[in-house]
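A single protein chain has been omitted from the complex, and every remaining protein chain is retained in its original position.
Moving on, here comes subunit A:
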Amino acid sequence: MQTMPASLLPDTTIINTNARISYVLYLADNALILGHRNSEWCGHGPALEQDIALSNIALDLLGQARHLYQYAAELYNQLNPSAPVTEDHLAYLRDVRDFRNCLLAEQPNGHWGQTVLRQFFFSCWQYYFYQQLQHSNDTQLQAIAIKSLKEVTYHLRWSSEWVIRLGDGTAESKTRMQQAAADLWPYTHELFQPAAFEQEAVSAGYGVTPGSIEKDCLGRIQHIFSEATLSVPVTQPGLHSGGKTGVHTEHLGFILAEMQFLQRAYPGSEW
């Protein structure tokens, strides 16, 4: 019987007790899971041009995730050189409770309007977040932020245009968008609530204070929503949070089951 080499599974204790690795993985998981969701659209978009555009965003997010996982692996391997991991160990061999992505990223695609709105909320957060992260005292994070910001600026513009188009379009599209906003809005709050590893990241000078970008994000959302003739839902931060500490919605388990299938079924193989 073939047994899985012990070195394959990343040691979650090392990750959980190291704020910097946790922080980098939080950002990596966000990008991977949303990129994965967007990639589900490939071949099924409402028009070829949009199919291509969304795949582009998925590819950008996947690229960001890879840079971040590679950096996380580097940090991890410094602490645990005897059983080194790669980007793939971190993406494919951690379970639901170890993923730190925000709940917004893992929400199902739904219809095109839900997907573009999810992208808009996320890109809006990423845009202000990476602007701040450019001033990180961690040179790797700084470099990733600078590179990603160019891409995210485009994602934000693209998704803003779609929110406006669909909000302002027809009565049907407006109704659909207002409903999508109501469904997704509760998941936005958690992005601005600090997890313990974020607080450590801020005090050490390499992280962004989550609450510090909330006002800018909200302002941008209000501006785009008003152009879209949509109203911004009003909800209090509630129980739609927990992603950063690995308490997810039920959706993530299915994403991982699909995404990690080959790595889990054929452990230790090269692909």
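The working rule: a contact is a pair of C-beta atoms (placed from the backbone, for glycine too) under 8 Å apart; a residue touches a chain by one contact, two chains touch by 3 or more; residues count from 1.
The working rule: contacts and distances are computed from a predicted model.
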Per UniProt record, name of the chain withheld from view ["ABC-2 type transport system permease protein", "Heterodisulfide reductase subunit C", "1,2-phenylacetyl-CoA epoxidase subunit A" or "DNA ligase (ATP)"]:
"1,2-phenylacetyl-CoA epoxidase subunit A"
Residue of A:A143, A:A204 or A:M259 touching the missing chain in the full complex:
A:M259
By the document's definition of touch, the residue of A:L62, A:A83, A:A204 or A:L218 touching the omitted chain is A:L62
Out of A:I21, A:A91 or A:A105, only one touches the absent chain, namely A:A91
With the missing chain put back, which residues of subunit A would touch it? List them for me.
32, 36, 39-40, 42-52, 55-56, 58-59, 62-63, 65-66, 69, 87-88, 91-92, 111-113, 164-166, 168-170, 172-173, 176, 258-259, 261-263, 266, 269-271
